[in-house]
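I'd like to ask some things about the structure below.
Excluded from the complex is one protein chain; the other protein chains are retained at their positions.
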């Protein structure tokens, strides 16, 4: 029997990317400590292809930035699913996300960009999806990706 | 009967702002997971007005940046109080804060700026106020605010 979150993903027509392990270094895509599942900073990739390389405010506008944030969010969910052996129902809540937007210095809508992932989580996880958040605009990112987002989940152990 | 922290706030003549929920997206100002209370990144606002829009090193000097950091800190305490149903005594300790200063690239005193909130926490929470900290200077912030600070508290559940 599928859980609520999987049902919701299906209803929303959302397909998850592969949970790709980071190519650089031997770091982990996710790590569990006690009741917290930590997801590494995810970039806007789809199975290894990165359609969002460049700065929001320059190569991309805010709407495209939101799409990039959404894609980071899909990768976060994919990693969470893998870390939980496929059972997204073990997620009690999304605790906190941090969004780092690769921005021009005059892009004041960085919070709006990160909404692309915040809204995804609320749509997918419902009440469990509401989260605390921190956002900053930074001047460069790994591989010059447009945005990186990490997340902490509170889980049933 | 008022607890120590409320007494201390009164002695210091500190009035807290309203704990405003973020205007953008449906994210939370705070979130509790187990024994940790996570406060979302707070900007230097007072009940919706933001007196610190601009960069430290340009529109603001280090002293003004510290005042902005202090104001972020008041909003953090206000959110903590709301999350704990008014009982700040449930805070066992301030665990960690992260300060992101909207800086010009030549502003090397970013740590000094964030002292505005660190000193507030030590003044208000006493021994419980000492915390670990991470600081970075970033090139743009939501609404171009001068600084954003988030915090994790260890609480009695």
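Order of writing sets the labels: A and B. Residues in every chain begin at 1.
As a working rule, a residue touches a chain if its C-beta (ideal position, glycine included) is under 8 Å from a C-beta of that chain, and two chains touch if they have at least 3 such contacts.
Since this is a predicted model, take the numbers as computed values, not measurements.
Based on the whole complex, identify which of A:6, A:59, A:92 or A:150 touches the chain you can't see.
For the chain that is not drawn, the touching residue is A:150.
Which listed residue (A:56, A:114, A:138 or A:155) would be found touching the missing chain in the intact complex?
With A:56, A:114, A:138 or A:155 as choices, the missing chain is touched by A:138.
Considering the whole complex rather than only what is displayed, give the residues of subunit A touching the chain that is not shown.
On the side of subunit A, residues 22, 24-31, 33-34, 38-41, 98, 100, 136, 138-144, 148, 150 touch the unshown chain.
Residue by residue, what part of subunit B touches the chain that was omitted?
Looking at subunit B, the ones touching the missing chain are residues 34-36, 92-93, 95-96, 103-112, 114-115, 118-119, 122, 130-139, 152, 154.
Assume only the chains that are shown with their structure count from here on.
Report the inter-centroid distance (CA atoms only) between subunit A and subunit B in whole Å.
It comes to 25 Å between the two C-alpha centres.
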